[in-house]
Structure formats: structure tokens, C-alpha cells
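Each chain you see keeps its place in the complex, though not every chain is here.
Labels A, B and C are assigned to the chains in the order they are written; within every chain, residues are numbered from 1.
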Amino acid sequence: MKFGILILEGPYQHESSDSAYHFAKAALEKGHEVLRVFFYQDGVLNSTKLMEPQADDRHIQRQWSELQEQYDLDYVVCVAAAKRRGINDDVIGPGFKIGGLGMLTEVAIEADRVVQFGA
Amino acid sequence: MLHLVNKSPYDSTGLESASKYAGKSSGILLFEDGVYAAMSGTAYEDRIKEIMGDHDVYALKEDLDARGIADRVVDGVKQITYPDFVDLVEQNKVASWS
Amino acid sequence: MIVFRKAPYGSIYAFEGLENVLIMGAYDQDVSILFIDDGVYSIKDGMDTEAIGIKNFSPTFRAIEAYDIEKLYIDKESLESRGLSVDDLVIEPKVIDASEVEALMEEQKNFFMF
């Protein structure tokens, strides 16, 4: 099945990004397609490679980047939400790209299901 | 349909709202802090049993374990893992409440 | 379907829900819009946000008509329990009850909850 994933909350403050990651990983391991992960609202903050969590903590951007590389996924960070929060091409990690909100509409059209994390 | 609920029922009205608008054949999946609604011996136990009269209720085992409450889940709530979560989303349209 | 269920200004959800409505309209999607719970407050008339310094986005809801978006619904109980009637709103969604909300949701493919 073709999934889209939508993330509305930032890293560490809420569990939403972790949950989205575990869901995406489980879906991919079952052989489903993940057409796009769309990072929106505070969700855009998951993309910054400037994050340096404590040594005993997970590195949320790297987890996402590694999953992207492993499955050649499409990660879109909403441009308007990103600019508002200080996220730009210079700070996003590998595998993320910045794009318009229309790219969420596109995945809503193309995917069988869009699963929203953070509300 | 499947309704996802990620907030504690003591903190947020998300589960009440989801159960209000959910059709009788719809399932409700509790995850993150939402799993506290599935705990037995609580002030919410009667309410979750009432909700279970109309809906299948699932609780994510990973989140139950994290909170130390996997051994205290109300009878009839189905404990599921992330792979099961994926299966449920494959089988149902999905809406997220908080 | 785009569902508004949070109040405006305390969080950005309602604003971003509206952004999504406009984009989906621009893509000529046959989108349905539903106001439930505190989402009914996002189309309350008479907002004046000058003193809090956040842009008042409620007039933009009127632009929805320009996109030929006609499937606008609001939950009767959410509206009434919050002391509002359709006369208090900047647009005129169709008032439906909880069982109609349920039936409407069953017809949709996707749910974006703001």
C-alpha cells in the first residue's frame, strides 16, 4: 500500500516525531511504500542537522536521514513553516528538501492513506 | 475507520471527541500518552469500557511498556505493536485526534 | 477532508488548516471542510487581533468561495455548546449533527486535523 506521513510537531518536545518514525519504519519493513514524509508546522524542526542531543539520547534528524537513505524516501519540509522557524537549505540534514505546501496536497492525492502525527 | 488518540484522557478531550464522532464500526487506537485511557483500576475504566461497547479499542504495546502499565490493561483492549498498527492503517481510513 | 478542531491564536493549527484549504482549492481538489470542537471558534466574526500582534486570518475564510469550495460543514452541538449560532460566523457552513458528521467522515478518503 502507498502511505504518506504528515508530522506536525518538533523533535524532543513531543513524542509525535518518534511515533511517526517507528510507524514509517514498520511500514517499510512490511514492504509498503512511503511516498512522502511531509514535515509541517513545528514538524519542520526535525530536519535540522544542527541538533546535538546528549550522548545517551536518540538523534532524531539522523534517524530520519538514515531511514531516508536506506529506502530512498522523499522528505519534504514545508517552506513557509520552515522559514518562520529558522529552517533553511543551509541547516537541513541529508535527505530532506524544502518544498511547498502543494506537495502535501500531491501526496494526499497519490497515497492510499496519509497518517498524521501530532495534532 | 480508525481513530488515533495520543493524549491522556485526564489532560485532553481528544478521546471523548474521537468517540463522539466515530461510527460504530470504527476502531480507536491509543498510543503515546493516550494509552493511559486503557489502564485498569482507574477513574476512567468505566468510560473506556463504555467506549468498548461501541468500538474496538487498541493500545500500542511499545507505549504501554514505556509507561510501565502493560500488565494493567483493561480486559478486552487489544495490545498491538507498530507492525500491527501498520496493518490496521492498511485496513482502515485513519484520523488523528489529540 | 480538512477538519478544524482547535481554537485560533492559542496555537497555529487553525491558521495552517486554512492554508491547506487554499492550497487544496488551488489544486482543484474537491475538498470538504468541517468545523468541530473548538474549531468552530476559528470562524467567529468580530476578531480584532491588533493588541496581541498576530495577524487576524478570519477574513481569509471568505476567500474560500473564490475557489469554488462549497462543501463546508459545522457541527451543531460544537457550535451551540460554545454559545454560537451561524449568525456569529464569517462564512456560512451547513449545520449538521453528530450522526451526520459521522456519515460525512465515512465518505472521505483522508483527514487532515487542525
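Basically, a residue touches a chain if its C-beta (ideal position, glycine included) is under 8 Å from a C-beta of that chain, and two chains touch if they have at least 3 such contacts.
Remember, it's a predicted structure, so these values are computed and weren't measured experimentally.
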Across the whole complex the per-chain copy formula comes to A x2, B x2, C x2
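Going forward, only the chains that are shown with their structure count from here on.
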Among line, ring, star, complete and other, the chain touch graph is complete
By C-beta contact count, B-C versus A-B, the higher one is A-B
Note: subunit B sits from subunit A at a C-alpha centroid distance in Å of 24
Two or more other chains are touched by the subunit B residues 93-98
Residue numbers in subunit C touching two or more further chains are 109-111, 113
Subunit A partner, complex, touching residues on subunit B are 4, 6, 14, 31-33, 62, 81-83, 85-87, 89-90, 93-98
In their shared complex, subunit B is touched by residues of subunit A numbered 1, 3, 15-16, 19, 22-23, 25-27, 29-30, 32, 113, 115-119
In their shared complex, subunit C is touched by residues of subunit B numbered 1, 13, 17, 20-23, 93-98
